[in-house]
Each structure stands twice: as C-alpha cells, then as structure tokens.
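Encoded as structure tokens, here's the structure I'll be asking about.
With one protein chain withheld, the remaining protein chains of the complex are depicted in position.
Moving on, here comes subunit A:
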Amino acid sequence: MAGPLLSSTEKIFILHGVQNDYRSDGRSNIDYRPMELETDVVSHASGSARLRLANTDILVGVKTEIDVPKPDNPGKGKIEFFVDCSANATPEFEGRGGEQLANSISNMMQRAYHTSQAFNLKQLCIFEGKQCWKLYVDILILECGGNLCDAVSLAVKAALFNTRLPFVKAALMDGGNVDLQLSDDPYDSKQLDIGCAPLLVTLCKIGDKCVVDPSAEEESCSVISLVVGVTGNPKFYCTEDTTNILNVECKCSTIGMNGPGSVAPKTLKDAINQGIIAAKCLDEALGKALLRERQETIVMKKHSYGFLK
C-alpha cells in the first residue's frame, strides 16, 4: 500500500530520529501509541471487539457454526479469518483495491494461528470425527493509520476472548448423523482458552534499525517490514492465582515480510528478538485491559460506547 507522499528531507528527519531512538512524537523505537479497546460491540456475533490505535480502527466479529471436522484432524475444530477493507478507510480500497492487502493479512493470521501451541483447536471439538465448531473471524478495517497487522491481531485476540460457545445439551445419534441440541441460555456457555493466541508485531526497517508501531509516515520511509507472530502467555488472561499456571515462554509462530527490500541475517535475528519483547508487553497490556473490562461488566450491565466520541 502506498503511503503518504514525503519529501526527501522529511524522510531524512525520520531516519535520523530512528537512529537516535527518538521518533517525531517522542516515542522510542519499541513504544506503542495509546490504544482504545471495547469488546462485545456487535450484538449478533458470538464475540466481537473494536480496537483503535491512533487512526487505525478495526472491528472484529466472531461467528460460530457447526461443521464436520477434516478427516485427517478428527479431534480438531476449524478457524477461518476473513479481512474486509472498507472503502471508508482510504479511497484505494474501493472496488477490489484492498483485496491484496486483505488476503495478505488473513493469510498471516491463518499462519500465526495454525500451530497448536498458538491456538488449541481441540477445544472446538464437539464430537470427535463427526461435529466440531467452526469459528469465522471477520475483520473489518474501518480506518487506516499505519500498523494494521498489530491492531488486527490484538482485536482478534480480544474478540476471541469475548467469544462464548453454547454448551451442547443433548446429542442424538441417528444412523451416521448426529443431531445436537444447544443450550438457549446465553449465559450457559463456555469461553475459549485464548491465552496462547498469537499477536503480530510489525517491525519496520528504517535505516538499519527496526521500529514497532510505525505511523503512516514512517511506513512510507521503509522499504521492508517484518511481521513476527508471537504466541501469548496464558497467565496474563487469568484472574485466579497465577502461580499454578505454567509460565509459558513466548514463541515465534510465524514470520512474514512485506516490501521489496532485503534484511541481513543479523538484523533479522535482532528484529525477531525485538518483536518478541514488544509482543510480551502488548500481551500483558491486552490481558490487563480485557480482565478489567470483564470485571466492570460483572458489576454493572455493559454500556456500549461504539464509535461516537
């Protein structure tokens, strides 16, 4: 995606700033801009979240469906990502303009969630070999202000945290077919275990250093950006005493590259380490925010804020 037009001297200014570890709004290379999060914004979805990072606005809805598991993975459910770029974000997305970007983001998410250490698909199993849950994660990009991947992965994790799957009350076997009876009570439902769900961290290579959370201007200064998918730590998402939960080390579940440039092996190694550190901070902050929101909704009925300021 072409960023805003910049003059050569503005680019030099940004470049020197990154080398100095002091960016144009006072952040260092590993600082994120403040974010705003709200879950349970779409009443018709099983789970939803909205995340705003500076000018990037993401809405995620999770829908559930009963499906037949794949023959080679009888005990696992399915998860599918679909990204839609709204033409409201930029005029470039009009028609099929955003398709390429949307595909690259959804592929990236699919890859990051693929491993069982990132997201345990076994929890989506209902009846081994016969029935499983299929999660449709619909991601809507409403506004583009740089750093889409990170915002998308945070919003997806929040939406999955918010997702509730109804309990199965009874199952009738009729020949080879299974007939399920689901609970109608919205509170009679289980939550997903998403502690390990991965977060994506985009590292923009500017000069020979990498920055996280690039603004749109910084994005147009760099020729290549690395996207590192890092698994989360379940202890940030538990309210109970965290001592009996295994402290899981963050693992890198996927790496992707965008842009025509190249990266030296040493830079790549540094970037991945930087990405893991950044993901850890993100994960902790997200977990805190989600638990805080859950605490609030227990005390009083949730008031929806939505998009109006």
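Heads up, the rule we're going with is that a contact is a pair of C-beta atoms (placed from the backbone, for glycine too) under 8 Å apart; a residue touches a chain by one contact, two chains touch by 3 or more; residues count from 1.
The working rule: contacts and distances are computed from a predicted model.
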| item | value |
| --- | --- |
| Protein name, per the UniProt record, of whichever chain is missing from view ("Exosome complex component RRP45", "S1 motif domain-containing protein", "Vps72/YL1 C-terminal domain-containing protein" or "Glutamyl-tRNA(Gln) amidotransferase subunit B, mitochondrial") | "S1 motif domain-containing protein" |
| Sole residue of A:N20, A:Q181 or A:S262 that reaches the chain not shown, by the stated touch rule | A:N20 |
| Option from A:D31, A:E80, A:E143 or A:D193 whose C-beta touches the chain left out | A:D31 |
| Positions on subunit A where the hidden chain makes contact | 5-10, 12-13, 16-17, 19-20, 22-28, 30-38, 50, 154, 212, 277-278, 281-282, 284-286, 288-289, 292-293, 296, 303, 305-306, 309 |
